[in-house]
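Only one protein chain is missing; all other protein chains are in place.
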Amino acid sequence: VSRLSSTSSGRLDVSGIYPPIATPFNMDESIAFDKLTENMQKWNKIPFGGYVVQGSNGEYVYQTAEERIKVVEHVVKAAAPGKVILAGSGCESTRDTIEMTNRMADVGADGALVVTPSYYKGGMHNRALISHFTKVADDSKIPILLYSVPGNTGIDLDPEVIIVLSCHPNIIGLKDSGGDIAKLAHLVISTQSNDFQIMAGSAGFLLPAYLIGCVGGVCGAANMLGQELCDLEQLYKQGKLKEATNLQQRIVAPNACVTKRFGVPGLKVAMEWFGYYGGPVRSPLQPITSEQEEIMRTVFKLSGFIH
Amino acid sequence: VSRLSSTSSGRLDVSGIYPPIATPFNMDESIAFDKLTENMQKWNKIPFGGYVVQGSNGEYVYQTAEERIKVVEHVVKAAAPGKVILAGSGCESTRDTIEMTNRMADVGADGALVVTPSYYKGGMHNRALISHFTKVADDSKIPILLYSVPGNTGIDLDPEVIIVLSCHPNIIGLKDSGGDIAKLAHLVISTQSNDFQIMAGSAGFLLPAYLIGCVGGVCGAANMLGQELCDLEQLYKQGKLKEATNLQQRIVAPNACVTKRFGVPGLKVAMEWFGYYGGPVRSPLQPITSEQEEIMRTVFKLSGFIH
Amino acid sequence: VSRLSSTSSGRLDVSGIYPPIATPFNMDESIAFDKLTENMQKWNKIPFGGYVVQGSNGEYVYQTAEERIKVVEHVVKAAAPGKVILAGSGCESTRDTIEMTNRMADVGADGALVVTPSYYKGGMHNRALISHFTKVADDSKIPILLYSVPGNTGIDLDPEVIIVLSCHPNIIGLKDSGGDIAKLAHLVISTQSNDFQIMAGSAGFLLPAYLIGCVGGVCGAANMLGQELCDLEQLYKQGKLKEATNLQQRIVAPNACVTKRFGVPGLKVAMEWFGYYGGPVRSPLQPITSEQEEIMRTVFKLSGFIH
Partner (left out) sequence: VSRLSSTSSGRLDVSGIYPPIATPFNMDESIAFDKLTENMQKWNKIPFGGYVVQGSNGEYVYQTAEERIKVVEHVVKAAAPGKVILAGSGCESTRDTIEMTNRMADVGADGALVVTPSYYKGGMHNRALISHFTKVADDSKIPILLYSVPGNTGIDLDPEVIIVLSCHPNIIGLKDSGGDIAKLAHLVISTQSNDFQIMAGSAGFLLPAYLIGCVGGVCGAANMLGQELCDLEQLYKQGKLKEATNLQQRIVAPNACVTKRFGVPGLKVAMEWFGYYGGPVRSPLQPITSEQEEIMRTVFKLSGFIH
């Protein structure tokens, strides 16, 4: 994939800030591809490392297999040159995950973000998860990143599993949304000899994550605060720690609104404030109430991001 | 649906014992339709109320939309006359659930078992769940039953939600796998004026469930101990409580093996002992170890079901 | 202890209904011993098997070591002849539990209810719990019952642990408040050769518990519905299953109010309605709101227990 940069050991370089892009829907819940194009045109002006398509913020679980692929294909075409496209390809079964990953590769994804299967919680022990990810990595045409998001799946990838899997040549990294910074630090050290790239799963701890060795962040808040998060990354890299800390602190509360507190429905409302198309969520997700919107607006105002 | 019996208020009668049938796979994980036919021929000789197809024991989450429907179609054709076919049609999104339910109706399902959506746990509040099930019931061609299985989904349907939904003319019942008998008793009383039918979700508490007013059971153990569970039902109905209690007590430990302890991989091994085709599970589920198989064999021997 | 009855193997017989008595406080939170006497005089007229003192409903965690013992002493003196006194003597450490148990024995307790220690959750593995209860039973002057109440402690006693401990000559039973009737049935069968007595920990599943072999119940609701629960026991024993079921069903919702829904603060309010002294709870517990009281009153009215 010559247009993209590589790590020292020749792996796809996934460093930088990635918005896990929200999938825009029309009022009838059909996919609004035109709005997606418009949002992409704005995002393309921001120095993102690339895009995550069909992650949790993309409401991927609410889309058919065909829709999941079409959205990836659309983002590949709309992305500015040099942007890495990471596609969320996880399914509950190993066979479906392999097929989905390769179909997404066929339409142009550079890498795949593979969420932990989670339905039979008692059966998803370490042995099963190692087997699952190994088979997917073996058969995938593109490199994969592990994706652990216990708040949605109820499954928290064990550090031992991650360390074992970091040795696989086609497993190049991890997105961890659990938020346990000590766990992340432990993983950074334990996997660094494998050129394994760990990405913070939230803007709420982006600076601490950089500090302990993460290479970037997949941050829901980058859907509307993308430039600010890229600024934070730059401040950190330039050693301007005091300014970085101030910016990090301003981001914490708005970030909480568009993640844990109000979820994708909150995220889509906030996107509208910043000139992006948000639009409705798919059912059974419900829009936030007007009271919740007021709370969120106050938080964004107090942080100085809106007036 | 004239071939089936109705309740006093004219609803589809789902009383009785239902095996939530395991989907048989070949060694390459493709669906073994011939083995499904053979299993059905044996089950058809047992006085079941009907069959649950594509429930949790059917590994429905590991099948494509097409596969889910084909298996339902196959079971409809292979079932003896008079058996009620309840199809597991739940998807994460409301729109996919409606489409799946109606496609299953089109191939002959009599009712649908609709599991709670569960991915965005923070968003699956009571308001969202009521909205979801109401829309599905409004648009479904066949009556639906609510399906709460917190062990897999992490979502435990609130009694208040169930009571509200029991008023909907097209929501005729509930399968509850949580095992909290006091909760079930409370639901039986609170919904009885709506002719709402509650089914125990496990053989482990079948007799207590009958006692507090449940109308039947969807019991994983019925895949291999179907006649015994129908006997238990009969003993209860004839007032032979002592014999019923003895049988219930013998069933508890084997039932735990094929549900919580060893899951679907255990269930499929035990089916082989009773002359059914079990076969492999789909990955990422893993076969049980030989040590686990020995434990399970001991439990079934001590209970007197195998020698 | 000649005044009390024994099981066939000579153990203290703890069958029957036991109220886990609420500890009455004055408005300044001091213990209202006079009110305790008055409540006891009313309870003594009901055919209870005995009393549980200093269980979770007794707010034992809010009392000093001295207070815990004084209340037991008071109940011993105020109890009618023939009532078994079971004292909640569990502390976090093994040494404190042994001392507390023997001090309660010294003031007249017939048996002790020993709750699982729970603070260091990671350290309370099966080996630690078996060691704890074995040491307590070895050194206790009176027989002990295991007490598992995961809703408060976060620790759910594993069936394997209970079965191992049921072999100890000084561990005569279990109070389980988890409410998983299949687990209880499994325990009844697995421990019956040891003359082990299992008690339901809630009135919400009392009849099912009797049915699968429990010997009685320690039921918070017996603080105000004691006669009704003894009636339920009698109906069961007389084989009047239909009447028993009706009564069980009426009890479910009021029982939920004074346990899970509104806790000890709800229990104490409801006691007042039935002529008992309820009084305040100790801080940090808070009284229920007037809205909650109205809900509770409606539930009790609908069930026909108040007018």
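Note that the chains are named A, B and C in the order they appear, and that numbering of residues resets to 1 at the start of each chain.
To be clear about the criterion, a residue touches a chain if its C-beta (ideal position, glycine included) is under 8 Å from a C-beta of that chain, and two chains touch if they have at least 3 such contacts.
The model shown is predicted, which means the values in this text are computed figures rather than measured ones.
Considering the intact complex, the chain excluded from display touches A, C. Across the entire complex, the residue among A:Asn39, A:Ser89 or A:Ser202 in touch with the chain not shown is A:Ser202. When the omitted chain is restored, the residue from A:Val188, A:Val215, A:Leu232 or A:Met296 that touches it is A:Val188. Note on the undisplayed chain: of the listed residues A:Gly154, A:Gly179 or A:Pro265, the one touching it is A:Gly179. On the side of chain A, the interface with the absent chain consists of residues 179-182, 185-186, 188-190, 202, 204-205, 207-208, 211-213, 239, 241, 245, 248-250, 252-253, 255-256, using the contact rule stated above.
Considering the complete assembly, chain C touches the hidden chain via residues 29, 56, 61-65, 92-96, 117, 119-125, 127-129, 131-132, 135, 151-154, 260, 263-265, 282-286.
The rule we apply is simple: only the chains that are shown with their structure count from here on.
Shown for chain A are the residues that touch two or more other chains, of which there are none.
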